[in-house]
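Below is the structure I would like to discuss, written out as C-alpha cells.
Every protein chain but one is kept in place in this view of the complex.
Going in written order, the chains are labelled A and B, and every chain counts its residues from 1.
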Amino acid sequence: MTVLRRRRRLWTDLWQAVLALCLAGIFLLPVYWMVTTALKTTTDTFAVPPVLIFQPTFEHFLAVYTEGPVLKSLVNSLVVATTSTALAVLIGAPAAYVLARFNFRGKADLWFWIISNRFISPIVVALPFFLIARDLRLLDRHPALILVYLTFGVPLVVWLCVDQFRAIPREVDEAARVDGANLGQVFFRINLPLAMPGIAVAAILAFITSWNELMFALVLTSTEARTAPVEAANFMTGFGIRWGPMMATGTLIVLPVLLFALLVSRSLVRGLTMGAVK
Amino acid sequence: MQTPSWRRFGILMSTLLMTALLFSACAPAAAPAAAPAAAPAAAGGEWSLEQAAAPYAGTTINCVFLDRPGYRAAIELIPEFEAATGIDVNWEIMPYENSREKQVLDFTGMTGNYDCILIDVVWIGEFAASGWAVPLERFYNDPALADPALNLAGFFPILLESFGTWDQVVYGLPFDNYSGVLFYNRCMLEEAGFDGPPATYQELMEVYGPALTQDGKYAYALQSRRGETQSADSFMRVIWPFGGSLLDENFEPNLMAEESLAGLNFRQELMKYMPPDIVEWDHDETVQGLAQGNVAMITEWSAFNAYFTDPETSKIVDCIDYAVEPAGPAGSRPALGGFSLGVSANSSPEKQAATWLFIQWVTSEAKSKDYIRAGGVSGRMSAYEDPELQAQYPYFEPLVVSWKEYGNPVFRPRFPEWPAISELIAQTGTEMMLGSISVEEGAQRLNDQIRAILEEAGYYSGDRPKLQ
Partner (left out) sequence: MRHKFRVNWPAFSLIAPAIIVLLAIGIYPLLFAVNISFRQYQLTKQYLGTGYVGLQNYITVFNDPLFWESLLRTGQFFLLTVPLQIVFGISIALFIDSIRWRPLSFLLRVLLVLPIAVTPTVVGLIGRLLFNRDFGLMNYLLGLFQIAPVSWLGEPVPAMLTIALVDIWQWTPFVALVMISGLAIVSPDVLESGRLEAGQGWNLFWHVQMPYLLPGLTAVLILRTADILKLFDMVFVLTRGGPGVSTELVSVYVQRVGFRVFDLGVASAQAILLLLLCIVLSRGYIRLFYREVEA
C-alpha cells in the first residue's frame, strides 16, 4: 500500500520534472540561441541543420568592441536609465506617501491622473517632445531622454509605493511628530527607510523599462546619446545583415539585465504582480 | 551660316579645356609622390591639399556612412587623408532604411551632428530644395579650396547630373555609384543548356524561367521588400523596360498607361519563377540567394559584386558572371542608383570647408583607382579605362555600358516629393504582389495618391517648376 503510493508519488515527481524542463527549455531557448549565435562563426550560423556543438569564437564580440558605438551606447543606456530611475524615485516616492497618508479633495482624480500616464502610448508624447526638445536644444542629449522616461517612471513608483506606505502604521508617524519632527523629516528619516523594499521593487522595474525603451530613444537621439536598443535596431538592414555582431550586441544588452533580474527575481516578481493582485 | 562657326568655336574651346584639365590632372597626382608633405608651401600659387587644409587642421568632421562596400573602401583610405591634412574624419554607420530619417531629424532638429552628408539620388531634390545641402560652387569657385584637378567633367555625366545636381546647381559629388546589373550563375545556366544570359525579359520569362525553376531552385529573384527596395528595385524596374513611366510629359501620373500596366502585370506573372516569399526579400536575401546557389539570376546593384567573388560569402565564386539588365519592349532600362557626398548647411564654415576638402579628395580622379581596389565603385570615367582594373573586375563592362548608353536619370524622380511617393508605392506595390489588391486597382490608387501629392506641392498650379 505505502510502497504503491510512494511509487506513484515518484512517478508524479518525475513527470513534473520532465514537464518543468520542457517549460524551462521553451523560455530559455531564444536567449540561449542568441548567445550561441554570437559565439558561432558565420558559416556555422547559416548551417542547416543547425550546429549544436561548435568551437566558440569571440570574433563577433571583438568586432563589436573594436567598432565602438555599441559600448558607447551601453554607457548611454546606463547613464540614462540610472539617472531617470533615481529621479523617478525622488519625485514619485514623496507623492506616493502623501497619497497614502492624507485625504484631500480630488485625491482620487489626482491618483488616477498620475497612474494614467502609464497607459499613454509613447508615440503620443514622442511627437511633440521631439519638437519641444528641438527648441530647447536638448535633442541627442541625455537630459531629453531622462526627462521623458519620467513619464513612465514616476507613475510606476507612485503605483507601487502607495501600498507600501499604507502598510506602515500611522502610529510611527505620530510618535515622530510628538518628538517634534516636521513632515519632511517624518517622511525622509522614518517612512522612506521603512518603505525601501517597495521602493526597490519600483526602482528595479523603472530601470529595466528605461533600459529597454526604444521609441523615444529612436526619435530623441542620434549620435551622441544613442542608447543600446537603438544600436541594436540599427543592425536591421536590407543590405547584408551581420548576424554575429548583431547577436553579440543583443547579448551585451540583455545579459546584464537578465543577471540583474535573476539576482532580484523575488522583488521583481513582487513588482510585476503587486499592481495586479490586491 | 552661324552654326558651323559656333561648332568650330565649341570644339576649340573644349579642346583647350581638355588640355588644361589634362595638365592639371597630372600635376597633383605626381606631387605627393615626389615630395610627401615636405615643404608644401614652397611653390607659391601652386595648390596642394596640405596647404589648403592647413587652416582646418584639428577640425573634426562627421560623415554619414552606410554598411556597404563603398564606405568600407573609403574608411580604408581615410587615414591617408587625415595624415595629410590633420582633419579628423569620423563616420557613423547607419542602415540605409534609417539614413534619410536620421539626416532629416538632424537637419530639422538643428543638432548639426553631420557635416558630410549622404545624398541618395532620390533625396537630392528634397535636400536641395529644403536648403539642407550647401551648393558646392561656393567651394569649387574658391581658389583656396578648389583642387585644380577637380575636373567635374570627369565624372560620368549621368552620375553627376542625377545624384549631384538639382536645378543646375551641384550639391554633391558622386561617391557610391550603382547601376543595376544582371548577375547570373553561369554554371546553373550551362547545366540547363544555355550558353548565355537572357537578352530580354520576355526570354527570361518564357525560356529561362521554366527551365531553371525546379527542385527548390528559382530562375530569378527580384528584391521586393517594402521600402525603397520595393519602389526602386522592384516597381520602377519593371515599369521602364515596358515603356511605362511614373509620370508622363505633362507631369500627370502615368501608371494606368498600357505600358506601365504591362510591366506590372509582367512582374506579377514572373513571380512564379521567383522564390515564394519574394515580397519579403531585401537585397540581403536576394544576394544570398544567388551566392548560395539557390537562384540563377538576379538584377542587383553593381556594388554587390564583392559578395559573389569572396569565397567566404559565396559558393559560386567560379560561376558568377555579368550582363546588362534584360531589355523589355522599350529596350534596356537598367536601374540607376547611388549616393553623392554633400556638405551640411547646419555645419560651421570651418567644418564645411574641411568637409569639402574631404569630399573632393575621396571622389578625386587621383584616388579613384585606390578606391576601386579597396572595394568601392568610383564615378570617375578615367578609372574604368585602366586595362589592369578591367581584367580584375569583369563587371566593369556592363556597368559602364549601362551608365553610358542606357542611363535613365529619371529612373526615379528626384523631386522632394519622391520619398512620400516611394512610401506609397512601397506599400501598394507589395500589396499588389501579395495579391491583396489587383494590379489595376493598385495602379489607379497610386495614380490618385501621387496626383494629390503633386497637386498639393503646387506643380499643376504652376507654382513650382516641373523638375524631376
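Here is the rule we go by: a contact is a pair of C-beta atoms (placed from the backbone, for glycine too) under 8 Å apart; a residue touches a chain by one contact, two chains touch by 3 or more.
All values reported here derive from a predicted model rather than from experimental measurement.
Chemist: May I ask you to name the displayed chains that the omitted chain touches in the full complex?
Modeler: By the stated touch criterion, the chain not on view contacts A, B.
Chemist: Just one of A:75, A:127, A:175 or A:196 touches the chain that is missing; which is it?
Modeler: A:127
Chemist: Kindly note down the residues of chain B that lie in touch with the hidden chain.
Modeler: Touching the missing chain: residues 97, 101, 104-105, 108, 126, 129-130, 225-227, 276-281, 288, 292, 416, 419-420, 423, 427, 430-431, 434, 436, 456-457.
Chemist: So which bits of chain A touch the chain we can't see?
Modeler: Given the touch definition above, chain A has residues 13, 16-17, 19-20, 23-24, 26-31, 33-34, 37, 45-50, 90-92, 94-95, 97-99, 101-102, 104-105, 108, 110-129, 131-132, 147-148, 150-151, 154-155, 158, 162, 182-184, 187, 208, 211-215, 218-219, 228-229, 232-233, 235-236, 241, 243, 246-247, 250, 253-254, 257-258, 260-262, 265, 268-269, 272-273, 275-278 touching the missing chain.
Rule of thumb we're sticking to: only the chains that are shown with their structure count from here on.
Chemist: Please report how many Å separate the Cα centroid of chain A from that of chain B, as a whole number.
Modeler: 43
Chemist: Touching chain B in the complex: which residues of chain A?
Modeler: 42, 69, 130, 133-134, 137, 139-140, 219, 222-224, 234-242
Chemist: Within the complex, which stretch of chain B touches chain A?
Modeler: Residues of chain B touching chain A: 62, 66-68, 92-98, 102, 105-106, 108-111, 113, 223, 225, 227, 229, 282-284, 287, 307, 312.
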